[in-house]
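Every protein chain but one is kept in place in this view of the complex.
Moving on, here comes chain A:
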């Protein structure tokens, strides 16, 4: 299954919040064949997700792992929706 992994420094707070919002957006879009998870930076390197999501200050670390969505704010739904949809289209999920 297509996999999105949200990362943050500790894998406890911010990443989970973003994961929730991604799930919400996917539901809106009626996408159900995508798996979303969250983790800390160090465990992210061992995973193989199709898209990595993180706030901009850690996104540079993620880029080495694969396609990355970089966010300015983790509570800005519009920003997230815009960037996520663009990425999913690029990956031909949408």
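Just so it is clear, a contact is a pair of C-beta atoms (placed from the backbone, for glycine too) under 8 Å apart; a residue touches a chain by one contact, two chains touch by 3 or more; residues count from 1.
Definition applied: contacts and distances are computed from a predicted model.
Q: If you look up the hidden chain in UniProt, what protein name do you find among "PTS system EIIA component", "histidine kinase", "Ferredoxin" or "Ger(X)C family spore germination protein"?
A: Cross-referencing UniProt, the chain left out corresponds to "PTS system EIIA component".
Q: Residue by residue, what part of chain A touches the chain that was omitted?
A: 8-14, 16-17, 20-21, 40-41, 54-58, 72-77
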